[in-house]
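Heads up, one of the protein chains got dropped from this complex, but the rest are sitting where they should.
Going in written order, the chains are labelled A and B, and every chain counts its residues from 1.
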Amino acid sequence: MHLRDLLGSQLVAIRGGALGTIHDVRLVQDGPVLGSFGAALRLDGLLAGPGAVGVRFGYAHGHVDAPALLATALRAESHRLLFAAWSDVVAVSEGVVYVRAGTALTEPPTTGTGKVYEAAFEILDRQLVDVRGRLAGKVDDLGFGSTDGSVHVETIRCGPGAIAEHVGGKPGRWLATVYRRLHEGEGDPASVSFGTVRTIGPELTLALPREDLDVMAFEAWIRDRFISKLPGSSG
Amino acid sequence: MLLIASAVSIGCVGPARSSSAYIDKGRTSAAAALSAVRSAELATDDLRRDGLFAPQLSIVLSDAADEASDAEGSFASIQPPDPSLDPYRSELDGVLGKATDVLSEMRIDARRTDSAGVLARAAALPSIAQELERFAGPQL
Partner (left out) sequence: MKRILEIFLGILTAFGGFVDIGDLVANAETGARFGLSLAWVVLVGVIGIVLFSEMCGRVAAISHRPVFDVVRERLGVRVAFVNLVASFFINFLTIGAEIGGLALVVELATGINYLLWVPLLGVAVWIVIWKVRFQTMEKAFGLTGLALLVFVVALARLHPDWGSLVRAATHPSVPPSEDLATYAFFAIALLGAAMTPYEVFFFSSGAVEEGWTREDLMVNRANVYLGFPLGGLLSLAIMTTAALVMKPRGISVDSLAQLTLPIGLTVGKIGVAFLLIGMFAAIFSAALETSLSAGYTVAQFFGWQWGKFVKPREAARFHAVVLVSIGAATLFILTTVDPVKVTEYSIVLAAAALPLTYLPILVVANDPTYMGTNVNSKITNAIGSVYLVLLLAVAVATIPLMIVTKAGA
């Protein structure tokens, strides 16, 4: 299961009704130890609400409150994002996530240990930087895995293949085709274990040099077939 | 109806919707030609003061000649909606033609770096400009 499978899906209570659109996912850092990252990010619950415009700006999360014009315009429109625990989720299907009958959206829980992250707001689409400070792709998607009944973030997926379907429409399909053409024979998009992540901030730093990452395949291809043939490419 | 539509699409003389629209067209064509003539005058002023190199003079005059010719051609392609406008048409057409002729000759002289020729022909410009002003209306 991937993060983008959840985002944008409708949250529906069985024999109830639609509770809202899933705009973000709450992660708590109290899972089993993963690589050199430390405790893995456990999927704690879903954050849903009606609004769509500017959810990623942070006004609905309470992270940003200026400029006043935008804050009032967007906060009023999108209300706050409310929480549904992952333990109440019954099934995940295409475009819909089902929760137990009677589940209601509440305020996100405040108790408990472990750092809390909102995946779409703080981790998704961020820049990856390798151990030497060089750019190594984006967090194009997150892959979940489960152990002992709890679900946690296992991998970062990278590359146009990971975002192509989510870009949507014709451009997305075109992107996916271009990607497939250039990666003949490869299966899924490149993925990196989340255990190699060192810090999470405006960018995510990794504990590896980027040559060790599959994500550099396209770069290497362009470099070898094309750029290194030009005089002066070694600077 | 079909005949007129096909004539217009082939690029032949087409009808203007009304007299005022036609006069408007005349005004814009005259204004365009006036701009071209005045550019040429300014260029010759520069030439007299030795303020311009040959390539710039040549290009400015070439652009001016093209602009005047375009204005003449596009005005000529519109049919006057009313026979009473025929005298207006032939008068303006005549002035536009004069402008195009003089500017084209100046272009040729400039390309031959014949400054004297350019300056000589430029003497015809002020009167052409005056005539165009009558058709172009208030510009300022």
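We take it that contacts are C-beta pairs under 8 Å (C-beta built on N, C-alpha and C of every residue); 3 or more make two chains touch, one makes a residue touch a chain.
Just so you know, these numbers come straight off a predicted model, no measurement behind them.
Although it is not drawn, the missing chain touches A, B when the whole complex is taken into account.
The chain omitted from view is touched by exactly one of B:Ala65, B:Ile78, B:Ala99 or B:Ala136, namely B:Ala136.
Interface with the hidden chain, as seen from subunit B, comprises residues 31-32, 34-35, 38-39, 41-43, 45-46, 49-56, 58-60, 63, 67, 133, 136-140. Listed here are the subunit A residues that touch the chain not shown: 54, 56-58, 63-70, 120, 122, 125-128, 134-138, 140, 158, 160, 163, 166-168, 171-172, 201-203, 218-220, 222-223, 226-228, 230, 232-235.
Note that only the chains that are shown with their structure count from here on.
Between the Cα centres of subunit A and subunit B there is a gap of 64 Å.
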